[in-house]
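There's a structure below that I have some questions on.
With one protein chain withheld, the remaining protein chains of the complex are depicted in position.
Letters A, B and C mark the chains in the order given here, with residues in each chain numbered from 1 onward.
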Amino acid sequence: MSEILKSRTLQMVVLVLSFLFVFVPYFIDVKVLTDFSTQLITIAAIISAFTLVLAVYSQFRRGYTFVHRRSRGWIFKAYMMTSIVLMLIFAVYSQTSGPYNWVMYAIITPLSSVNYSILVFYMASTGARAFRARNGRALLLLITGFIVLFYQAPFTGAFFPQLTPYSLYITSTLVSAAGRMFLISVTVGAIVFGMRVLMGKETSILGAAKEEK
Amino acid sequence: MVNPLFQVPGIVSGRALGLIFDVVLMLLVVYYMGGGKNIKIRRVPGLDAIEEAVGRAAEMGKPVVASFGIAGSGFDYWTMAGLAILAHVAKLSAKTGTRLIVPTGGSDQSLIVRPVAEEIVRNAYLIEGRPEAFSDNDLPFLSGQQYAYTGGYIGILQRMRPASVIMTGSHASEAMNIAETSNMIGAITITAGSYVSNTASLACASDYILIGEEAPAAGAYLSQDPTQRASIRAQDIYKAISIIMIIGGLIILAAGSDVVIRLLVS
Amino acid sequence: MVDIIEISITAVGAFLAICMFTTLYGKSNPLYALAEESYIGFGTALTVIWNLLFIYNTGVLGITQAGKYALIFGILFGLMVLLRVSNKYSYVARIPIAIAIGSQFGLALRTTIFTGFLDQIRGTILPLLTGSTQQMIYNWTIALAVILMLTFFFYTTELKGPLGVSSKIGEYVMYAAFGGIFAQTFMGRLSLFVGFMQNYMVPPWKIPWLLGSLIVVFGAVIVLDRMHLLEKLTPEE
Partner (left out) sequence: MANTKPAGKSGYRYLVEYDRRIIYLLIFILVLAPLLQPFILPIQVSPDTTTYYNVLNGLKKDDKVLVVFDTEFSGYMEIQSGIIASIRMMFQHEVKVAIAVAHVEATGIPQLVFDQLASVMQEHNYVYGVNYINLGYVFPNEAAVAASAQDFHTVVRQDAYGKSITGTFLDDVKDWSSWTLLSDYTTGIQSTALINHYGLKGTPMIANVIGVMISTSAPYVSSGIYKALLGSMRGGAELEYLTGYPGPGLTAMNSFTLGHYMLMIAIVLGNVGYFGYRSYQNKLKAQEVK
């Protein structure tokens, strides 16, 4: 039994079958198959939810290693682990009010917004560095970028509306064309990649190396 | 809505052509992987640079940080492509005895991807005969929240100052945080953007960038197996088909018929 | 009247947020670590809560109330995955993981041919000879740009002759597009930052908390840096 379960071939067969049971009913209108594919997707989502235990286990083990070794700054890991436990206790009490809500609004949402909005600093310093007319490509990048930036500043439009058609031309043609090109390129790449996975050629993604028997 | 040009009984309306294109592409892959076809592939600098990046880390005695994305939809093709690249990085790291850090997490759906990534890295070290060099602690789980993951990732980069950062797979907006921090600490930065606006920004911030299909094709490109590399030919054929369809469609539409558009929604 | 809870939310939020911003200082520091570990800790708890609720609502209630008995397999397989922590039985987890890979991969790939390929071709087939002059210029540009850029992405054919020319132009067009996209993205990020700041400035009683945190946190980081204490106080990895 264990030999069968260990076999990479069985794993591949299960993978391919699950793929087909989700993929095919999308095209072929047979209610039984469609229902089955929906169930399978839900089952996969439940399996995924269970793996949370593995992730948290590993997180605690890592944190414990730091604390146990008394590595520099171990106190931060101890604090991290405490906060997990604390929040779980809060959640048992209530998930719509009280301390749980406080943590949501005082810690989670501000920190999430920071890491999102901090991108403007990174974009600005990247732009200032990359937009230098070193060669033809960089020059084009610079010209279009500059036009669109100038147009986007809301004040520009009110006093320099002549720029508007050029910027709109760039954003409604080149930008959307690049989006299309990107999607077409990725899609063919993805399907070919998918096929290699199904043919058992991309075994590396299962963690199996060729040398493994 | 445009009326479809044709319908196939038993096939959901509007999905027949998609199915045909899928099946034909799959058959093409099978054909090209049948072996015996010697196909030359243009160099992809971003993929060639991976070896250099790991090599530099080994020389400097510093770690490599590689990630497969936040896997917002679980095992989609971006994540899978990221895992394929991770497998390659893990192999190189294990071979050169370089420490590999793989930040994980970032979404609820990424939970199931984590054990797979762990197995990939563990096996890479096992095969190179250095199982003791692998530690589960080198795949820190940084919660299922996208930006907590980002904060943790950046913290790791700033404290550890790795020699190279190889960030591929299903990264979303946090990719720029990581790429710019990586640039700031002077690491070689290899990235792949999973959508076009991300790619444009990353192209400005990274040393090397994988654009579009270069990431999904990485597994085949990096394997020295000629049959796998031959499958990339199928991608080119489909791009040629798309160009032909666009040109044909434009001419036929200009001539006053929307037959190609109706064909495309069939 | 603003109550104490609202003030504490603003005060702690502004303080931790500014701590997170210290990453811009470019050196690892303990205040950043504080914000980082707070977020990871509480964030992980959220992951735990939402996934347990998902298992309960979809799995357990699905079986007991909605009568979807097939979901029993979801729970069974889920438990099998947990055996990964065991050295001896970790292989048992391979099957459920294969199911997850297969079905999620299938879900991702089944629509992509439409949204990523056929719809994009259809969207590029635009009238070239009818409509306003402006529309015609737009349509010509889009069609040509897509075709030229696609030729840049041929990997298995040597790019010479006409293909070489068109791929070269395609590459240039792509960079021109990237410039426009970069600028648009910059606007998006700028609005996020502005929105974030507005959130801590409206109503005005919040402003002192924001400015106070800015001064205290960045002041502390700069002072610690001058005293060469940043390194000593930052956790090691």
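Assume a residue touches a chain if its C-beta (ideal position, glycine included) is under 8 Å from a C-beta of that chain, and two chains touch if they have at least 3 such contacts.
Predicted model only: the values in this text are computed from it and were never measured.
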Please work out which displayed chains the absent chain touches and list them by label. A, B, C
Among A:F36, A:Y79, A:W102 or A:F150, contact with the omitted chain is made only by A:F150
On chain A, residues whose C-beta touches the chain left out of the figure: 38, 41-42, 45, 108-109, 112-113, 116-117, 120-121, 124-125, 127-134, 138, 142, 145-146, 149-150, 152-159, 161, 164, 168, 171-172, 175-176, 178-180, 183
At which residues does chain B meet the chain that is not included here? 1, 72-73, 146-147, 172-173, 183-184, 195-198, 203-204, 206-207
Counting contacts across the full complex, list the positions on chain C that touch the omitted chain. 24-26, 46, 50, 54, 107, 111, 114-115, 119-120, 122-123, 126, 142, 180-181, 184-199, 201-202, 207
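To be clear about the criterion, only the chains that are shown with their structure count from here on.
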In angstrom, rounded to a whole number, how far apart do the mean CA points of chain A and chain C lie? 5
Multi-chain contacts in chain B: which residues touch at least two other chains? 15, 18, 22, 74, 77, 80, 105, 108-109, 111-112, 115-116, 141, 143-145, 147-148, 151, 181, 196, 199-201, 203-204, 212-213, 217, 232, 235, 238-239, 242
Among the residues of chain C, which are close enough to touch at least two other chains? 20, 23, 33, 35, 39-41, 43-44, 46-47, 51, 54, 81, 84, 97, 100-101, 104-105, 107-109, 112-113, 117, 120-121, 124, 146, 150, 153, 177-179, 181-182, 184-185, 234-236
Touching chain B in the complex, chain A uses residues 26-29, 44, 47-49, 51-52, 54-56, 58-59, 61-62, 65, 108, 111-112, 114-116, 118-119, 122-123, 125-127, 129-131, 141, 178-179, 181-186, 188-197, 199, 201-202, 204-209, 211-212
For a test of understanding, state which residues of chain C touch chain A in their complex under the given definition. 5, 8-10, 12-14, 16-17, 20-21, 23-24, 30, 33-35, 37-49, 51-52, 54-55, 58-59, 62, 68, 70-71, 73-75, 77-79, 81-82, 84-85, 91-92, 94-113, 115-117, 120-121, 123-124, 134, 137-138, 141-142, 145-146, 149-150, 153, 171-187, 189-190, 192-193, 195-196, 199, 232-236
Write out the stretch or stretches of chain C touching chain B in their complex. 20, 23, 26-28, 32-33, 35-36, 39-41, 43-44, 46-47, 50-51, 54, 81, 84, 93, 97, 100-101, 104-105, 107-109, 112-114, 117-122, 124-129, 143, 146-147, 150-151, 153-159, 177-179, 181-182, 184-185, 234-237
